[in-house]
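Here the complex is missing a single protein chain, while all its other protein chains stay put.
Coming up: subunit A.
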Amino acid sequence: MCRTVDLNQAVLARNDGAAHTLRAELAARGTTLVNLLSSPGSGKTALLEHELSLARERSVPVAALTADLATENDAARLARSGASVKQVLTDGLCHLEAGMLARHLEGWLPESTRLLFVENVGNLVCPASYDLGETLRVVLASVTEGEDKPLKYPTAFGLAHLVVVTKTDIAEAVDFDETAFRANVEQVNPGVEVLLTSVRGRQGLGTLLDRALAAADGAAPHRPVMARQGHGHGHDHAHAEHAGVTVASRS
């Protein structure tokens, strides 16, 4: 017979559970995860190269995992810093998921790692929905992308703990309106910090590392309004239930 059944389950419960488990495991070993999100080519790798080199100069144990649809170029660039680096090819998947990330960390992530930077697939839509177990979610936008991006990708910018503007050295050439950009960020994520950086113009380098270290030292990260809905897509599931579950990743 036909029966109507109430399930009331969060669609992303499995990812959220895997993220929760990974966050706890990393915390237990003293590692803080920083998830970097932006559209393709915003300058994630370029900025990360500098932050990793600086971390090495300051003797902070860092590691970086970078995810792309294809090529190992980003890992090769990041490895020049001397940090432990891993390239993940997502086999067509447009974002990383927590269970998938956990499997890639297994047997690779050096035990003493203090900061683990994860460069997500260049994409401002899909990665925004997937918690990776990060303590700090950083969303980057280059000055060439226009001031309205926070309004066009409200989920990405709205869930950021930190927003980073990149390539400020060419801001003038592209008429970047910083005030408008800040106002748009504020509209979807009131109170979030916006950092200005340029790899070429050497602006704001090291600030991302400072914020990451502060988070690792336990500084409470910014709480986005969008993350404040009694756990939006539902953490009312029992977390324990997910511990040790093998999480299937699919493309």
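Convention: a contact is a pair of C-beta atoms (placed from the backbone, for glycine too) under 8 Å apart; a residue touches a chain by one contact, two chains touch by 3 or more; residues count from 1.
We adopt the following convention: contacts and distances are computed from a predicted model.
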Missing subunit (named according to UniProt) among the choices "Hydrogenase maturation factor HypA", "ABC transporter ATP-binding protein", "Acyl-CoA dehydrogenase" or "Aromatic-ring-hydroxylating dioxygenase": "Hydrogenase maturation factor HypA"
Of A:R58, A:R80 or A:K152, the residue in touch with the unshown chain: A:K152
Listed residues A:L54, A:L69 or A:L93, member touching the removed chain: A:L93
For subunit A, residues in touch with the removed chain: 1-15, 93-95, 97, 125-126, 128-130, 151-152, 154-156, 158, 186-190, 225-226, 228-229, 232-234, 248, 250-251
